[in-house]
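Here the complex is missing one protein chain, while the rest keep their positions.
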């Protein structure tokens, strides 16, 4: 598909997202905060309304029409996710509350796999959600918390990793795509290092699932997790994929209804996967509606989305380079549509405030990756992040607003 | 308000719930599975659509219009909940994933308060969600897991509790209303026993919040929890109220974004309440929409709801008594609108299946309270549970369908 | 043969126009089924199911076909179990594994075989296939 055809195809998408067709402060909204959360297509919103208008019932435990219908719709999303991730078994798909919940679940159920003196590895660029739980686990188990340093370019120091990751490493957890910089990390190489060392490999795919097709088998990782709300889906829902044989042997996390086989005052036995890890009433509405997000991504095609986003990124990057004193972090080829930058002598929050007044929504600050900014010698950045529905005009409005803001602040 | 006026008032409610105005298998739906989950009024559904069409953004961390707007709406629900529960401080309201998640959070953060040999108390009628987490905590800490027995009448054996709850009790956790039987338990007496013993008091209010006004100060408990979806609200959302001085001193639960003050490779410090207990992107949509459920309950009035539900319960109970071989569990005065029963020689699942074919949705089985049924010498029941929108006709259709089912099964 | 047995069931049920008669028939089948003795209803024969219990017993017969016997504590499930058993009973492991089981859908009882676990039927069919797999392996190694 040439670029014009692609632009044409993507242009139609915006109309499917009601939140994008509005004005703020009397100006058309230019939503460039997609790495924080994406907007939702009308079909997702409709699916939620339909669920509550027609199917709402508590699932699994019921024996009536609505309960059966909602259970089937709920389980259909699990199957769709198994297909999307190329999982071997549908029961490897566990629904959680979000990426943060997924990592916390993992760092808890892996507790007994870690012994004093073992090493738990992350990278210096992790989101706090994939950093602090491992840091705390290490603290609790008297294990060594170690990290792969980030080079000033925004890339992993793989040479360091090669030297330092040995069979003392028990867990290696890292993001595929950096939320702060948009860099696409060489996960294959790190997975192979970690696997050679015999460690469990945990991939934080929060920033990857909206841009890349995922194949957990081909990746050869042990766990893969993400949040629905960053993939055009509802809030309050996360996905954790794990290898069946691991999820079967690891202990349960939350206790309660549904994850139980038999409860008595003298003891309790647990249910099979996936129920073992899904205690209590789940976010039924979100799970069912998320199936629409999955279809949306499949129909549009992630390869086209990514190509389009990179096109926007390129345009924005070129314009940004013209602004005096601008620094672009991780100005690399292999990225998703994230532009993370600062302008000399100006606080990122000030730029954010003035962009906002012009209808342009970006994020400013540390983006929950404080160690990364410490390494880069600053405290944060302005981050403009593009999704499939953004347009060339969005980039133009953003750049115009940015120039105006910078002029006002100088 | 006399009964006719009340019936008239409640009759109007049904039209606000789109899911109730439909047919299943060509018959009008009679939804009597409200203890599992309630239906949602149109205003809640509209609020979700509006959120995704107008306000969707990730909260707290943002500096743009949408992020500010959604944060304010999100925090408005926290304030509404503080008012609803009569909490002293709004930051005592913690959003969780549901009751199950709330109890698991508590049983984890209270871990260090329990020592070997201490006692952790529940009752024999608890939902598994308020039973197994405590059982597991006791196991882990080598504490004694103890329970207040249930009398065959469906009431707590308070005499036993008076004798046995001593200062060895560290935690006493119990439901206000039994989900399996609908009994309203004498929580005041148990709270006072537990407080005298110096124990932490945890109230599972999952089945209470849709029927009673709650005043956590007057109750004098330490923690109070429930799920939004049982109070005409969305799925995937729970509330945990805790005393500020306790939540301040107890350790955090989940680690990640938002609950953190400062992260570095050498150590991490945590944020203030309520953020300390709200790691990661929460279920923003559900929190915002739940404010409509709170208003709905306030406007209709829980006292009227309860009165109306008891009226329906009375009608149904009278009819049920006429069925030969029927056993009503906990046939007491002090109940919410839950009718839990069996018919001699017939399996509850068979009754459920045939009721379903006639458009009547009830729940059958153990209702996640296996110890309770063990005590009552059976494995489960048929449970018909009434909400404010049910009508006298619903009861009539239910009873007619039940008679037909019983005849077919005999 | 399995296909033929399914067709017969479908025809039988096509006869009933009302849900009531359909269920009356299932209840009848449940009552008629021989089932298992209380002694035979062992814990290890239990098929995991949420609401009603299902016991399933299987044995490889001299002639290379599988004999199934089953029971349930709920009468409707018992009737459904009787239908399932009637379809698979006395068939070879190979035929069982090759079968396309569709009659539940066709007689309008689809939800009974779904993922919903409201009864043990889906699990029961899974268990039948498991038995067939084991018996087939056994036959091959002989």
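Quick notes on this one:
Per-chain residue numbering starts at 1, and chain names A, B and C are given in the order in which the chains are listed.
To be clear about the criterion, contacts are C-beta pairs under 8 Å (C-beta built on N, C-alpha and C of every residue); 3 or more make two chains touch, one makes a residue touch a chain.
From a predicted model like this one, the values you see are computed outputs, not experimental measurements.
From the options A:10, A:214 or A:354, the residue with contact to the chain not on display is A:354.
Of B:63, B:81 or B:336, it is B:63 that touches the chain left out of the display.
Across B:72, B:167, B:318 or B:344, the residue that sits in touch with the chain not pictured is B:72.
From the options A:100, A:281 or A:364, the residue with contact to the unseen chain in the full assembly is A:364. Mapped onto chain A, contacts with the missing chain fall at residues 25, 346-350, 352-354, 357, 364-365, 380, 404, 408-409.
Keep this in mind: only the chains that are shown with their structure count from here on.
Of all the chains, the one whose CA centre sits at the greatest distance from that of chain C is A.
Rounded to a whole number, the gap between the C-alpha centres of chain A and chain C is 44 angstrom. Between chain A and chain B the centroid-to-centroid distance comes to 31 Å (mean Cα coordinates, whole Å). Annotation for chain B: residues touching 2 or more other chains are 25, 349, 352-353, 364-365.
Of all residues in chain C, those that touch two or more other chains are 50-51, 118-119.
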